[in-house]
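Notes follow once the structure below has been shown.
Excluded from the complex is one protein chain; the other protein chains are retained at their positions.
Moving on to chain A:
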Amino acid sequence: MMGKLLAAEFMKIKRKGIWFLTVLGPIGVVAMQMVNYGVRKDYLFGQNDDRWGYYLDNIHSFTPLAIVLGIVILTSFMSSIENETNAWKQLIALPVSKMSVYLSKFTVLSILLLTSSVLLMLFTMAFGLFLDLGGEIPYTGLLKYSFYPFFAALPVLALQLWIATVSVNQGVPITLGILGVILTYAGFTLPDWLIWKWPLLLNEWNEPLINVLLGIGAGVLLYTAGMIDFARRDVK
């Protein structure tokens, strides 16, 4: 059943600008560094002997914001597809379970965000090579900085999807989304338990993997709660 639902979901996101945003996100993040290095390359090269590592840190300074913003916009676009003409009643009256419908929405969003992550890795590497940073390409760091933020942001994704799907008034998820983006932006100064801080990959042990594991754990919990709530509710 999931295969059929996914095929239908990918059909429905056509012409919504969703794929465009998926590509735009990573381009935006790398473009910031193109400007940064374009303006003051020599200064930045002088900051740290590990030029690749320093470059990756710079890239990562915008990734969390981009991913949280991306999640807010993509979930809002996704839920607008069914909410616009209340197509939920038509979709759920088909021989599909509500849980699998919810899972298909979540899966599509995850695939889009993972696509963004892959593109982020490719663009980061390409611009890094262009800058001629020297030394070995730090593949491990590249992978970490491209994919860890996605996993650390899973709770935000699960929460936004939940709220956007069950809210009659779409002002609610948008407000929550804007709040989340602000929290991520101000993440450095905030306590560690806030899920919006997690994509920054900061914690007191200096081990980004903790954020990834926490993200997956809390993400699964919030996803399950959202799915059960969606299945339990009467269809609008």
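FYI, a contact is a pair of C-beta atoms (placed from the backbone, for glycine too) under 8 Å apart; a residue touches a chain by one contact, two chains touch by 3 or more; residues count from 1.
Here, contacts and distances are computed from a predicted model.
Undergrad: Can you work out the missing subunit's protein name as recorded in UniProt? Choose among "Protocatechuate 3,4-dioxygenase subunit alpha", "succinate dehydrogenase", "ABC-2 type transport system ATP-binding protein" or "PadR family transcriptional regulator".
TA: "ABC-2 type transport system ATP-binding protein"
Undergrad: One chain isn't shown here. Among A:Val23, A:Ala87 or A:Ile137, which residue touches it?
TA: The single option touching the absent chain is A:Ala87.
Undergrad: Which listed residue (A:Gln47, A:Ser97 or A:Thr224) would be found touching the missing chain in the intact complex?
TA: For the chain that is not drawn, the touching residue is A:Ser97.
Undergrad: Which parts of chain A face the unshown chain closely enough to count as touching?
TA: These residues touch the chain not displayed: 4-5, 7-8, 11-12, 14-16, 81, 84-90, 92-97, 234-235.
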